[in-house]
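Let me begin by handing over the structure; questions about it come next.
Some chains have been omitted; the remaining ones sit where they do in the full complex.
As written, the chain order gives the labels A and B, with residue 1 at the start of each chain.
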Amino acid sequence: MGNSRRVKVGIIGASGYGGVQLVRLLMDHPEVELVYLGGESSAGKSFADLYPHLAHIVNQPIEAIDPQTIATRCEVVFLSLPNGLAYKIAPQLLDKGLTVLDLSADYRFRNLTTYTNWYGAQRTDLATAATAVYGLPELYRDRIAEAQLIGCPGCYPTASLLALSPLLKQGLIVPETAIVDAKSGTSGGGRQAKVNMLLAEADNSLAPYNVVRHRHTPEIEQICSDLAGHEVTIQFTPHLVPMVRGMLATVYATLRDPGLVRDDLITIYKAFYRNSLWVKVCEPGVYPQTKWACGTNLCYIGIEVDPRTGRVIVMSAIDNLIKGQAGQAIQCLNIIMGWDETLGLPKLGFYP
Amino acid sequence: MGNSRRVKVGIIGASGYGGVQLVRLLMDHPEVELVYLGGESSAGKSFADLYPHLAHIVNQPIEAIDPQTIATRCEVVFLSLPNGLAYKIAPQLLDKGLTVLDLSADYRFRNLTTYTNWYGAQRTDLATAATAVYGLPELYRDRIAEAQLIGCPGCYPTASLLALSPLLKQGLIVPETAIVDAKSGTSGGGRQAKVNMLLAEADNSLAPYNVVRHRHTPEIEQICSDLAGHEVTIQFTPHLVPMVRGMLATVYATLRDPGLVRDDLITIYKAFYRNSLWVKVCEPGVYPQTKWACGTNLCYIGIEVDPRTGRVIVMSAIDNLIKGQAGQAIQCLNIIMGWDETLGLPKLGFYP
């Protein structure tokens, strides 16, 4: 028996870093059976050819992407593809009753014009896109529970929004003063060979990129606007850090009430995330480091107030490939299935 | 109930890297309850002061080391102390019936003169030391099962011996030709502040050290001699690599039978480690990388033969702090307790 009652899950786009995290995490998930691995350029290869160290545990081939076949074998499908592919595949899977968790940007936007402006592709699938729920459980737990299609946010929006949400939701800051200075390990760039991601180039260097024009900006703004109840514009600057995994967002904003002190805000954050087991608010004077979160689905949040400037500074640290990608999608699945939200997800990393 | 039937375990020396691995791994172990954390200089502090990211999971204080108290609370004790301290504490714990797993060098030597020559301390505790079993399960599983005191090998001997054992046990190489060129991440140096271990010094550099005089040499030779059935002398050279975790031993030796080919040796290794679930022998042409083993208790072994020189080259990769330290001690505990040897130990790391 055992496996026979498990939910049958497939991964489309299994060969990249998102895919290998999903494989890794789902192998440990007690309620899930991994029955399908799919890919485009990697179709026909064995998963162990791509990740030889997993040969003793994963002996599945990577298969071609055929929605018909997938639908006969899977109940749930994770899409871990480059932007612009999911929306061509998902509708067929949804039609056949599958639950779809998309890790790309395709289903994160309510307004497809915004998507088109930033991602290029002309979208006409308004009906499907309108059913998608933004997969950040700490904000949209209830809607996720009832969704069939989830647009899971990636690392930058996750780190930024978990830092900003209590402030915006409760009207504690002047929204237009919000600045997100974000720092990411290079695995966020995926398993594609690019010169600027070579160890020889990226190691021992820190580099800002896509300043004032990163595509995660409108996504962050969409959710911030939701929380604030009006249109919000955010300053977002990403930086590439010489490390494999991990992300830190350092968020600055001016407090509406200059009398608020650090401990007030820590109390507010702890209350806001009372039911969010994956968010850990640090004690006063403790600031999170990315290493703390690595190998876990946790988000650590540290808070400071500068009475000299009237600003709050919030620092959030996540593992960009877990809470910032694959772990978050599985957290959404747990909610959809009615399982414990922490099921099968790592709470403890290794240190150092 | 639950915990009430679990084995009560303590850690003496909980504040260092060995300690934090033990805490991390034992928190996940289904048959163990962690009831005591002890330390010397850290006594009185909270564990969360030292490792704030674990504050949500470990809320125990670090207590003073009082064998009497420990014995009333624990059934099993891990000693994770600098060399030369365990042999002063262990006898009292053994007397009270506790099982003791020592991670230091104190109980690894059958010949205490060798210990004294390399570690300095004069030892007179021959009777206790004689009861200790060398905690490398792949070689001494049966004796470990019946032991009360285990001297667990560290990272260098573990990586070296797992690579060399099949060759020596089966007389396949000329023993005196064996050379171990070993490469270690800097976490092997522990959580002590030392200038040469600063990121500023050790990063972007590779450094050999203790050439021809590293203290793990006689320990490796002791077990090699056991396997060969006569005295064996080994060349061992450690190097410091700019990475946190991980160890690779590249082992060279001249084959007695020049007709042996790579695939013969792979077959021999697979047979030798048939019952050793933590050792993975790589397929032909696949060589292990340290990252594969990180975050797991696995040892990956790759094998190559050079028909031009008549040498076998064996590469073994481990996580120096898991299979090379804390994980191995827990693996020994699993054997002693009659549990599945893999219980509570990580089989899957995160990649990349």
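Basically, a residue touches a chain if its C-beta (ideal position, glycine included) is under 8 Å from a C-beta of that chain, and two chains touch if they have at least 3 such contacts.
Predicted model only: the values in this text are computed from it and were never measured.
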Quick tally, homo complex: 2 in view, grand total of copies 4
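Here is the rule we use: only the chains that are shown with their structure count from here on.
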CA centroids of subunit A and subunit B: separation to the nearest Å works out as 36
Counting only contacts in the complex, subunit B reaches subunit A at residues 17, 20-21, 24, 27-28, 51-57, 187, 191, 203-204, 244-245, 280, 282-283, 286, 288-289, 291-295, 300, 321-322, 347-352
